[in-house]
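Let me give you the structure first, and then I'll get to my questions.
Left out: one protein chain. Kept in place: all the others.
And now, subunit A:
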Amino acid sequence: MAAAANGPRRPPLHRPSQGSASASRRCGGPGAALPLPSAAAGAAMASYTKAAQQWATFARAWYLLDAKMQPPGKIAAATVMRLEGRHKPIYHALSDCGDHVVIINTRHIAFSGNKWEQKVYSSHTGYPGGFKQVTATQLHLKDPTAIVKLTVYRMLPKNLQRRTMMQRLHLFPDDVIPEDIQNNLLQEIPQPRVVPRRLDEYTPEEIAAFPKVWIPPKDFRRR
C-alpha cells in the first residue's frame, strides 16, 4: 500500500559511488536516501491516499468567527475572503470553491466613532413614498444580524455568485448555534481586532501587582 501511494515513479538516478546492484533499484518512497526536495515532498505526501488528498483540497469547509466587540467591516472582510475561496491556492472565480462561514455574537458588534447614531441604512419598498431610512441603532435593535449581513453582501463581488455565497453565510445574534451546524465546524477564524481587557477582567492579583504611581495624602478621602 505504501509503495502504491508514492509520488510519480522516477527512474533511478545513477549514483556512481555505489555499486551497480543499488543502481538497478527503483527510486522513490520513504526508503530512498536522496536529499532531493521533490523526493522529500513525495515522501511526505505518501501518508495520504489520493482520495483523502482530493477531499482535503476540494471539500467545502465550515469556519466559525466570533464578532464580539469587533467592527463589522473587518468581520466582513475576513468573511468575504473565505466565502469567495480566496484563501485557497486552487481559487478561481468560476470554481465555486467558497466555504461556509458561521458568525456568532453579531448582537455584540462594535462600531467606531458615532456610527451607531450617524450611519444610515436606506431602502425603498418600490411604492411611492416608500423610501425608508433608519440609523444603525434602529436597524440593530430591529434585527441584530442585519448590519453584518448587509456589510458582507455589499463587500462580496457584484455578480451572480453573490447570492450563492450569501447562502453559505450563517449569522447568529448570540453564541447559540444549532447542533448540526456546530458539528460541521472545522476551524475558528482569528478575530480581526484585539479586544482590550476591561478593568473587571483583571484578577485581584494583577491589580495588586501593578504599582501605585502616586500616594494619596493622609487626609485624602476617597469618594
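To be clear about the criterion, contacts are C-beta pairs under 8 Å (C-beta built on N, C-alpha and C of every residue); 3 or more make two chains touch, one makes a residue touch a chain; residues count from 1.
Basically, contacts and distances are computed from a predicted model.
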UniProt protein name of the chain not shown, from "NADH dehydrogenase [ubiquinone] 1 beta subcomplex subunit 4", "ER membrane protein complex subunit 2", "Serine/threonine-protein phosphatase 2A 55 kDa regulatory subunit B" or "Large ribosomal subunit protein mL66": "Large ribosomal subunit protein mL66"
Touch residues of subunit A, complete complex, unshown partner: 69-71, 108-113, 116, 137, 140-141, 193-194, 196-200, 202, 206-207, 209-223
